[in-house]
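First the structure, which I've put down as structure tokens, then a few questions once you've had a look.
Every protein chain but one is kept in place in this view of the complex.
Let's turn to subunit A:
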Amino acid sequence: MAVTVSRESDSVATPTQRALKEAFYAGAIALGLFVLFIGLKTGQNMSNELVLTQRWGLLAAVVIATAVGRFLYVAYGQPFMANQKIANVATGLLPASVGSRFFTLPAFIVAVVAAVLLFAFNSSLAGWVGAEPAGYLQFLRALAVIYLLACVIYYFRAFIHANFTKLGITALVLYPILVVAVLSLNAWSIAGGLQGSLKWVDNFGIQILIYVMLAWGLNIVVGLAGLLDLGYVAFYALGAYAYALLATQYGLSFWILLPAAGCMAALWGVLLGFPVLRLRGDYLAIVTLAFGEIIRLVLINWREVTNGSAGISGIPKVSFFGLVTFNVSDPNYIAKVLHIATSSAYYKIFLYYLILGLCLLTAFVTIRLRRLPVGRAWEALREDEIACRSLGINTTTTKLTAFATGAMFGGFAGSFFAARQGFVSPESFVFLESAIILAIVVLGGMGSLVGIAVAAMVMIGGTEALRELDFLKQIFGPDFTPELYRMLLFGMAMVIVMLWKPRGFVGSREPTAFLKERRAVSSSFTKEGHG
């Protein structure tokens, strides 16, 4: 009782009263914070004088939005979350009552009809209702599609949960085929479908998978071995430049250079590892950060070799083990070999499967290593270095292998990146990239492959999807470019995930040791250890 005395006033007020009070405070704080940021704007007029623009309307809108948001959160959000927490303990999912009320069959049918109609008449919409409403209708269409997906996931959640890995891999393998099929149907021609698939396979598929691979590689260093590495992009850069230089200068094939780039990056991983062996946590982070910058600065300034900021262009394409190539002029160009129409989409689809294969390799190696002595030593090292040593584990080699393995996958991803872009420059390997990869690992849940893949999909796919939100231009004016806000959204997403799930999307780790039968992973075993 003694503890609750100070909160007496809270418990007396009804949630609505409390919400009103908190909304008022939130509005007041927002007013105080934004009165100078948003209420006033400085600019220059034609004669280069400083002018002060007053934007009280916008300020009022922001303050009201804050207050309303706080009101809704306290009055409805918090009770709902409290309920959900209770449901979580039992099922780990949304409370069934909430889910089945939200995902109903009539709503599902309405969403299907709306989505189909809006897709079918997409091109003629603007003519009928004008540009601005058409923008909103596109937004509605996106909402309908998201709702449909959520419905499917909700009703098949048990099945999806049970077969997540298989379903995920199947979906990834079928993805380019589905994209081409759907777009071909839409355009009534296979050529049109192939052309349209470029964006979906390249910007979404390949882009996301590159980050999945990088994040999985970094996961070995940060998630498993617990060594905070802020300079991971350096290994990515090393792999990319290794392929770019050796392929353009010596004409070596991708299939020789891929392992070579991996080995090179691993070697540098060991070289970085040696001086930082005694460092941990913040100190290690600073040194690795510096390492990343050193590599980038060397790439900029060693002009004789790297061609400086101008970068290296004309990097040869990957071929299918030399049997089939993707250069139109070659005699064994894929379209000539298979007697099909020429299209640039073949190369993108090939690259998609290549990076998918590399990702699966990374995942396979990570999963296998976790069950081997070295992988277990990594995890133990993350937990307690001194205990590790007193159990006879050589922490020096353990750390170096973690750095080397992580760096190797970064190198693989780098050489793939160079082959895909056909051009590399130091600009692609700035600190921000390291930060994004690390953010994906942290958001996904350190050590969890599935969580990291989901985080990469949401973060990278989300920022790519921002480019698709053309209807926002109708609302905010033609100057509005949503992708400029991606870092803001990235940051917001991180804050939200860290508040909601401080250990990332998948915070639990699967144990690797069992009594007698080490293979049997019964659900009772994996459920334990939550919390």
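Quick note on the criterion: a contact is a pair of C-beta atoms (placed from the backbone, for glycine too) under 8 Å apart; a residue touches a chain by one contact, two chains touch by 3 or more; residues count from 1.
What we mean here is this: contacts and distances are computed from a predicted model.
Participant: What protein name does the UniProt record of the undisplayed chain give, "Imidazole glycerol phosphate synthase subunit HisF", "SpoVR family protein", "Protein nirF" or "ABC transporter ATP-binding protein"?
Facilitator: Missing chain, per its UniProt entry: "ABC transporter ATP-binding protein".
Participant: Out of A:Glu22, A:Glu379 or A:Glu468, which residue would touch the omitted chain in the full complex?
Facilitator: Only one of A:Glu22, A:Glu379 or A:Glu468 touches the chain omitted from view, namely A:Glu379.
Participant: Which candidate, A:Arg389, A:Lys473 or A:Lys501, sits in contact with the chain we can't see?
Facilitator: A:Arg389
Participant: When the complex is taken as a whole, what residues of subunit A touch the one chain not shown?
Facilitator: 373, 376-377, 379-380, 382-384, 386-395, 509, 511-516, 524-525, 528-529, 531
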